[in-house]
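Heads up, one of the protein chains got dropped from this complex, but the rest are sitting where they should.
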Amino acid sequence: MRITVWNENVHETRGDDVVRELYPEGIHGQIAKGLAPHFADDGDVIRTAVLQDDEHGLTEQVLDETDVLLWWGHIAHDQVSDEVVERVHRRVLAGMGLLVMHSGHYSKIFTRITGSTASLLWRSEGERELVWTIERTHPIAAGIPNPIVIPRQEMYGEPFDIPVPDELVFVSSFTGGEVFRSGVTYTRGLGRIFYFSPGDQEYPVYHQAEILQVLANGIRWAAPRLPREDLTAEHRPTGWFAP
Amino acid sequence: MRITVWNENVHETRGDDVVRELYPEGIHGQIAKGLAPHFADDGDVIRTAVLQDDEHGLTEQVLDETDVLLWWGHIAHDQVSDEVVERVHRRVLAGMGLLVMHSGHYSKIFTRITGSTASLLWRSEGERELVWTIERTHPIAAGIPNPIVIPRQEMYGEPFDIPVPDELVFVSSFTGGEVFRSGVTYTRGLGRIFYFSPGDQEYPVYHQAEILQVLANGIRWAAPRLPREDLTAEHRPTGWFAP
Amino acid sequence: MRITVWNENVHETRGDDVVRELYPEGIHGQIAKGLAPHFADDGDVIRTAVLQDDEHGLTEQVLDETDVLLWWGHIAHDQVSDEVVERVHRRVLAGMGLLVMHSGHYSKIFTRITGSTASLLWRSEGERELVWTIERTHPIAAGIPNPIVIPRQEMYGEPFDIPVPDELVFVSSFTGGEVFRSGVTYTRGLGRIFYFSPGDQEYPVYHQAEILQVLANGIRWAAPRLPREDLTAEHRPTGWFAP
Partner (left out) sequence: MRITVWNENVHETRGDDVVRELYPEGIHGQIAKGLAPHFADDGDVIRTAVLQDDEHGLTEQVLDETDVLLWWGHIAHDQVSDEVVERVHRRVLAGMGLLVMHSGHYSKIFTRITGSTASLLWRSEGERELVWTIERTHPIAAGIPNPIVIPRQEMYGEPFDIPVPDELVFVSSFTGGEVFRSGVTYTRGLGRIFYFSPGDQEYPVYHQAEILQVLANGIRWAAPRLPREDLTAEHRPTGWFAP
């Protein structure tokens, strides 16, 4: 498994003390570290890439060598170049897996894939989030306690403007009473996409073992199942099938 | 619109003071009364039927004259005769609409239709339920506040063992933190089914205008769209379509 | 109902004799004419717009006055300005209905909405298409024969690279043996989208009464159910719900 964890890496670098304390190696660094024990086989590769890298670290070559891409962004969606978004989108359609996390719902790549606004309710007051499993037999829910208790989190609430998901894996509640479809899957082309909402920069969510387990499960689920294929190619069968 | 509201009518008749005070005319009576202003056109008929009636009040003739059947049951599911359940099921398949309410999830007709156990978490401690709309453009959600606030209710929680719904209209949260798919739709044969969980016998839920509005919307949505048809009939086309 | 039929209008205007003979008033003109008897109430408006119009005929004002937009394009998708596509997309998200027809699967608006390549098999050899109803109680299938027989059509075949549809209304077969999900629905934001594949420029498909009936049904289904709303607005509830 070849995993690339992408992060806009802006909170961390512009002097936000809370974030720097929680994520001294960046959110991407913490996620990569947390995934490492889950992908410790020979051949498993976990790398990171950030907005500030050349081509945001997502060159053709990096994407060629990525089975599943994780995406974390929040306040710099606009700074991601359309060319890179288009490139990522093309790879997803050809079969690369994609995990979009938390405020990545508003990223260019997620709204490009869903065709929706991805708007939602939100409130950052350190509420308790409970992540309930809806599809118990889904591989992404394997080994996950029901519910996951996240002591302090930003609230994300319905209405969440997304297309009807292919699968509804998790639904969350918050202290304040809101609910949220916190784990949903889609397929686009040959690519599998998993959106998972827990994970704000102001709370230590990516230090929580269950959350890392969900991400690891999501990566295995989203991994390509077929050789990459450019689905945009023309297909013009000329013969008819014999009756 | 010809509506039949069915109720097992056991809490009301065996001396449960709380229920009798909340529903002096029975849960069925209150629902029928609450629906009346919504279906006041000539030709609209709202009738009630209870377990204690001959054939539970669901004779062939009554069902012939029913467009949409509402079902409330709780502690007497076992007393409903298999023959009547089979009869109701056959009508649903032929196009009759069905609304299953609250503890009706464990009714013979609902488990017969879903093929599942319908088990769930529950706790009756008078929690506040918030009913959030997920599909904003669904006709069942028309005119419904988001959320509906039910001051005191029995908690129903996930995991709710039902098939993946055709449409997920509402999701609820409870004071205690649980979530529940509280409004879901299915189609079986030509019949449309809406399950709506709010509505316990110990709380005045069916006195709440928004709840009655949901039921009225559900009835309109579930009403037959085609002439009734026995789908079990054989269909053996013999010719082939010309190429 | 205020309907706008959009057509790229290129086959018709650049001297394609077959198309001109089949559609002397343009494909848009024929569709508008065919829909007229279905929308003959006071207040119903059917207008047309073409690529060659200023802003492709889809100004802010025209879209303000459009409940449902029909889209036909084939060889000039690239000539549709991104600004107009963005404008149409925004209106769909705010609640405008959209019908995408035939080769419109490759249009910018459809791929923008679906996030997919929309690729498929195709072969234009005048095959018979049979359009089978899958969801019999769907309003789009109301009054439609099962199957619709289209004597001569272009073949569109699976794999059709689209997201899993919300509803699968029709599936077609072709003389050569291919199958195709020919009628599918989606929701994006508050907007409802219906893709319907029959309708090539080289065959008189839009002269066929059943096809026009499907379009009329689709328009009624896709019509806005709520006041238009900009879902991109921020929603930051600050209070919590009382327990």
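Read from first to last, the chains carry the letters A, B and C; within each, the first residue is number 1.
Everything below uses one rule, namely that contacts are C-beta pairs under 8 Å (C-beta built on N, C-alpha and C of every residue); 3 or more make two chains touch, one makes a residue touch a chain.
Source: prediction; values computed, not measured.
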*Write out, one label after another, the shown chains that touch the chain missing from the document.*
A, B, C
*In the full complex, which residues of subunit B touch the absent chain?*
89, 93, 112-117, 119-123, 125, 127, 157, 161, 163-164, 166, 175-178, 186-189, 231-241
*Spell out the interface residues on subunit C facing the chain that's missing from view.*
128, 130, 132-136, 146-147, 157-159, 164, 168, 171-175, 177-179, 181, 243
*Residues of subunit A (touch criterion as defined above) contacting the omitted chain*: 95, 127-128, 130, 135-137, 139, 142, 149, 175, 187, 190, 192, 225-226, 241-243
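The working rule: only the chains that are shown with their structure count from here on.
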_Taking the mean of the C-alpha atoms as each chain's centre, how many Å separate subunit A from subunit B?_
38
*At which residue positions does subunit C touch at least two other chains?*
127, 175, 187, 241
